[in-house]
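Just dropping this structure here.
A single protein chain has been omitted; all remaining protein chains appear in their positions.
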Amino acid sequence: MRLFAGCDMSLMASEPCPTVAMLRPRSGMAQWLASESYQFDPPVRPTEYVDAYGNLCQRFEIAPGPMRIRWSAIVDTDDVISVEPNARATPVGQLPDEALQFMLQSRYCPSDKMVDQALRIAGGLPAGYAQVEAVRAWVHQNIAYRYGVSSATTDAIDTLNAQAGVCRDFSHIGISFCRALRIPARMVVGYLYQLDPMDLHAWFEAYIGGRWYTFDATQDQPRGGRIVVAYGRDAADVAFISNYGGLTTTSLKAWVQLDNSRPLF
Amino acid sequence: MRLFAGCDMSLMASEPCPTVAMLRPRSGMAQWLASESYQFDPPVRPTEYVDAYGNLCQRFEIAPGPMRIRWSAIVDTDDVISVEPNARATPVGQLPDEALQFMLQSRYCPSDKMVDQALRIAGGLPAGYAQVEAVRAWVHQNIAYRYGVSSATTDAIDTLNAQAGVCRDFSHIGISFCRALRIPARMVVGYLYQLDPMDLHAWFEAYIGGRWYTFDATQDQPRGGRIVVAYGRDAADVAFISNYGGLTTTSLKAWVQLDNSRPLF
Amino acid sequence: MRLFAGCDMSLMASEPCPTVAMLRPRSGMAQWLASESYQFDPPVRPTEYVDAYGNLCQRFEIAPGPMRIRWSAIVDTDDVISVEPNARATPVGQLPDEALQFMLQSRYCPSDKMVDQALRIAGGLPAGYAQVEAVRAWVHQNIAYRYGVSSATTDAIDTLNAQAGVCRDFSHIGISFCRALRIPARMVVGYLYQLDPMDLHAWFEAYIGGRWYTFDATQDQPRGGRIVVAYGRDAADVAFISNYGGLTTTSLKAWVQLDNSRPLF
Partner (left out) sequence: MRLFAGCDMSLMASEPCPTVAMLRPRSGMAQWLASESYQFDPPVRPTEYVDAYGNLCQRFEIAPGPMRIRWSAIVDTDDVISVEPNARATPVGQLPDEALQFMLQSRYCPSDKMVDQALRIAGGLPAGYAQVEAVRAWVHQNIAYRYGVSSATTDAIDTLNAQAGVCRDFSHIGISFCRALRIPARMVVGYLYQLDPMDLHAWFEAYIGGRWYTFDATQDQPRGGRIVVAYGRDAADVAFISNYGGLTTTSLKAWVQLDNSRPLF
């Protein structure tokens, strides 16, 4: 489907703030950006680098005062995500080199402390898709979606204890259980069509049967219409805005709409 | 300055053609793309990879029949290029690792056969910017800009013999002489504001005094208003369209205009 | 100085174990390996890849039964580490792209939860080397070096609470405080000449004044004679042996000696 998506954020800097933004999806990876706009008011000229996960990162300094950043794009993406209930786990010895890092415990996904519970939930199932789907369903059923319970320091175990959290927290639990089951799993942040309430979103992917599959513990259907902005080991790697100074977000609006406009040329 | 630039190409495929396009500039490197559009008619969903030089490459298959590709962007770029007549050559031992490959001879820049002539032109000058500028000026004065003299197989020595060529040929001579003088040099393809006649363009950069400087032997002034699409060792690395089948270009239009439109938001 | 260093480990596999080893230092980075030996009994033919941090990783499968791995090398390394008490923090906006990831919180270094304590220890000092040295000294004085207190799941906050740990734990605290102070810091594992008792070792580096400096909270002197095996965000990234099956280490011996042998040719 063709989507028109974007975000419009207003920030306020109390001092000069070196900033790293991760707002631009990689076109030609999970999706194609037919058109894109990425603007700053007041204007800045960012530099951009590719991080260790292949994400595009924009660096710039925000001067004291207000800054508005608006990114939007018309994006061709898949209508549905792939579902393959019988896909078997890729044996560790056959994983591609670059998938191995997604087996490791990380800041918000202390999978090394979650093996027992992972085995209780999915240990009896065939290794692979069935296990990850069981994990996803377990999170969906056992963790309440609620704002205000979690914060920037909340990890997967904290969320298990609180039994509530938001998309980021749901993903951290899913990822942790996958890794505890020796299935590579990575965090995804981006946009989801018809997410309600609309916001920037997070979900996860698991490497099974030779490829990455999408899982979203906040949803009860395997819905497509996703725009991937960034991948990482967990939320620490994929902040939309990382700043190192006195920067506050005063407003943030995100949107995803079906785009029925005529072709742009 | 803020430019609105783009190209609109019509292709005709006589068979299914696997194609690699290099049409999208890397935003945040030499320039910032405030907005961009990259579309295909009929539509395709390219994948994209980053090649060994850091260029974005779009892969897709063109079905038999016509294909139109239109890329355009609003780009913030420098008004002028840096000129530093006294910049000294970076000693080879202090070159960054990634600059070393631009010292090597390549398909269209057989610098290993051009040392004597390079020394005659610039050997007596201080090693560095002065030499590259002497090379650039020599090419500008001694090679006639003329279409139809060169082809896809023409290398720098062929052009020296013909004493005529186009921007790509001018660049190949400049690059070859730089390398022969032990100065790293690389090919650049992209857009130049007020190029006359307007077309896709090529020039070169030389690594001097710890950074890359822009040189354009087709111009007699160090003009800015440049949009870099791709870097390479020579034209072999930076074809706008590489196809492996029966694909012909039926029309190509390129443009670069000052953009005086209101901010996009 | 020229060192002869190595390790000899005996493992026992209860099932076929896909394994990733990180035992081979990168020659020509922190040190030069004049000679090296890396052998397996029974023999295997590992493949090797470079991970996201530039480390060499060897992949192979261990068949059920015993496996002995012996790595050794004659290594030229620095006699002393650089000490620069007046080096100032590199402003975040000027950090190289690849240093930014070492500002992020990670599994064992939850720096996001340790800002207050970091500021208490070093907040009043000039930003840079002086702060990191204060952190290092604080850890050296306040954390007891003791085996058996920590485990594979112990993070920096756990160690602060326990007030005791080993080299890995000391490093995690040092790294966490640096990041909390907005100074990039990374984990280093390797060998240290005259470490007592001799073992594989861990320390950390901080990026200050445009380069990485070495800090070791287990030592009260800035001692050289170090062989770097791997870098990472924390211990999760730099396990000497990662296995995904029933593999146990039955013995491990490490050594570092001054090498006074004649040149090898």
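We call the chains A, B and C, going by the order they appear; numbering starts again at 1 in every chain.
Assume a contact is a pair of C-beta atoms (placed from the backbone, for glycine too) under 8 Å apart; a residue touches a chain by one contact, two chains touch by 3 or more.
As the structure is a prediction and not an experimental result, all values here were calculated from the model.
Going by the touch rule at the top, give the shown chains the omitted chain contacts.
If we consider the entire complex, the absent chain touches B, C.
Which of B:1, B:92, B:144 or B:258 touches the chain that is not shown?
Missing-chain contact among the listed residues: B:92.
For the chain not shown, which residue from B:59, B:140 or B:223 touches it across the whole complex?
Reading the full complex, the residue touching the unseen chain is B:59.
If the hidden chain were put back, which residues of chain C would touch it?
Those residues of chain C that touch the unshown chain are 8, 24, 26-29, 32-39, 41, 43, 45-50, 56, 58-59, 68, 70, 76, 263-265.
Which residues does chain B use to touch the chain missing from this display?
On the side of chain B, residues 18, 20, 49, 51-53, 57, 59, 61, 91-93, 97, 100-101, 103-107, 109-110, 112-113, 152-153, 182, 236-237, 242, 244-245 touch the unshown chain.
Here, only the chains that are shown with their structure count from here on.
Would you kindly tell me how far, in whole Å, the mean C-alpha position of chain B lies from that of chain A?
The separation of the two C-alpha centroids amounts to 36 Å.
Please list all residues of chain A that touch 2 or more other chains.
Answer for chain A, listing residues that touch two or more other chains: 49, 59.
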